[in-house]
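Note that one protein chain of the assembly has been removed; the remaining protein chains are unaltered in position.
Naming follows writing order (A and B), and every chain is counted from residue 1.
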Amino acid sequence: MGIRVENLRYAYGSKLVLRDISLFVNAGEYIGIVGVSGCGKSTLLKLLAGLYQTQSGVVEVHGACRPEEIRKNVAMVMQNTVLFPASIKENITCGHPMSEEVIWQACKAAQLTEWITSLADGIDTFVGEQGGKVSGGQAQRIAIARAIARNAPVILLDEATSALDGDTGSAVLAALDSLTRGRTVVSVSHRHETLANCSRIYKLEDGRLHSL
Amino acid sequence: MIRELRKLFNITGMLRRFIILTLLRCPFDALYTAVQALFLKHAFDAVNNAQTSSLFITCILFGVGNIILFLYNGTVWTVYTAFVTNWTAVLRRKLFRHIGSLSLRQIEMRTVGEWITRLNSDLHAATAMLNQPIHIPHAVVSLVNAVVSSVILASADMMMFSLVILFAVPHMLISRLIVAKPMTRLATDVQEAAAENASDMNAIIVCAAEALIYDAQSFLLRRFEESSLNIRRKSMRLQHRRALVNSLIPLMGMSGYLAALLVGGSRIAGGAMAFGSLTAVLQSRGRMLVSLMMFINSMINIKTALAGVRRVCDTMDIRPEDRDVA
Partner (left out) sequence: MSLLIKMMYKRILPVVLFICTSIFAMLVSLWWNWQLRDIINKINTGTHIPTDVIIMAATAILFSMASAYALSLCSAWACECMAHDLRMGFAKHFATLSLTEIENISAGEQLSKLQNEISEVNGFLQTNLFTFADDIIRFIGTFSWLLWLDPKLTLVSNIPTAVLVWYTVYTSRVISEAAQQSQQANGQMNGFAGSLIAVFPVMKLFDAVQLISDKYDAALVRWERAVVTEERRRAVLMSLSGLMSCSPLLLLLLVGGIEVIRGTLSVGSLYAFINLSGNVSGAMMNMPGRIASFRRFAVNLKRVEPFMAAGFAFRK
């Protein structure tokens, strides 16, 4: 099923940020998009995630074209992780019914098990407002666990590995590896070297995609 | 309570002006009570003695007295409101500047909802002490009025005064025990629930992208609904106490009235009292009870507003870490 983007244009008011973008990603393929800050990478990713409504052109993700349908097929991990002011468990389930087994498998794949078991309230620990009570690395792994638990066929990564530090970086990378294995992945970054795992890399420049 | 108020006035200053203006507001209610009691006494005496001309003169004097009283009250009110607005502006300015002088670390120690609540709800609650009806000014005015009514009543009829006190004291004690005492705690609970609710609202806006992707809007809305219902629950606890006090008013007030009528009636039958005097006594009793009620309600509202005052004072007590800015 994969991803199909044809003649996609998107503008903020009169400023055109994406011009006639066409992109095909096969199911199970891992591609990367690189570009400088403000070139429209995140906008493209939000369109692929069904967060923005297309203005012209086609976006088809895993056979779905309507944004609300697209959203059912994707999971997304961003550099600036946003957590709900709720418990770790609720951040993973997002309030949906989910078995304990699935939750703990997601935690294990996201390298969270050890840390969670060390907490007094365990998986029911409150993460604070905007994740204020957990570190950046822990927040990102919770976001990855959330994406794993969703079991979506398409994974979108927005600068997911751009701000990793030495201590937690390897844990996050391992978690990301669990998340992306066997799935269709689009990863965007402003640094070329963070897209080493990609089978194809594109550069987004002046609103257009160029194959590298 | 006094400590918190002193703290609040330490922040704003202007305590002396507030005391003078509040005292200037006192004579109106007390004099109005005296004028009404005198009017009823003389009017009923004139009616019972069938003296139409005396009734006319009493009515004219009552009208003139009222004109003077309301002219005075309007003038004092105008000056007082200008003062209170100025006082509120000073408090707002100081709180805003103080929060602005805190470090980012200090701000991030509390939730966004908490800060917004401190800048809005808590500030409104604190300023309500001076600028809303049935708070400090009314407490002072009603206390003075209650004292004046008591003096009029006691000098007119000591026995009736004792009877009124017999019904008024338990009323005040019960009101204080079941409402005034726990009011600050109950109001603090409501404010805390409001802060929690504001944080949940913040999540709906800030976590919108994640909520859309993971279909979690209903989850966030559910959380918001829970905290909103929590506000309702906490508020109803507070309202229930108020309802209890409101039910005490007819119980103690009307039964006291009935008792005064029966005692007064037997004395009129015995020739020890005139009907005009009984109406004047009942009028003074009514004003005294209204003043006491207003005093109780003012104290309840002050206690409720104290939750806001405390939080405002707490905020002002935070010492800024950024010395250059502070």
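Methods note: contacts are C-beta pairs under 8 Å (C-beta built on N, C-alpha and C of every residue); 3 or more make two chains touch, one makes a residue touch a chain.
Since the structure is predicted, the reported quantities are computational estimates derived from the model, not experimental observations.
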{"item": "Omitted-chain contact residue, chosen from B:A30, B:V112 or B:M294", "value": "B:V112"}
{"item": "Absent chain, residues of subunit A that touch it", "value": "46, 51-53"}
{"item": "Contact set of subunit B toward the excluded chain (per top definition)", "value": "36, 39-40, 43-44, 46-48, 50, 52, 55-56, 58-59, 62-63, 66-67, 70-71, 73-74, 77-78, 81-82, 85-86, 89, 92-93, 96-97, 99-101, 103-104, 107, 112-113, 115-117, 119-121, 124, 194, 197-198, 200-202, 204-206, 208-209, 211-212, 217-218, 220-221, 224-225, 228-229, 231-232, 235-236, 239-240, 242-244, 246-251, 254-255, 258, 261-262, 264-265, 268-269, 275, 278-279, 322, 325"}
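We take it that only the chains that are shown with their structure count from here on.
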{"item": "Where subunit A and subunit B are represented by their mean Cα positions, the distance between them in whole Å", "value": "55"}
{"item": "Of subunit A, residues touching subunit B in the complex", "value": "46, 49-51, 71-72, 74-76, 78, 82-86, 90, 94-96, 129-130, 132, 143, 146, 150"}
{"item": "Contacting residues of subunit B [partner subunit A, same complex]", "value": "108, 111-113, 199-200, 202-203, 206-207, 209-216, 218-220, 222-223"}
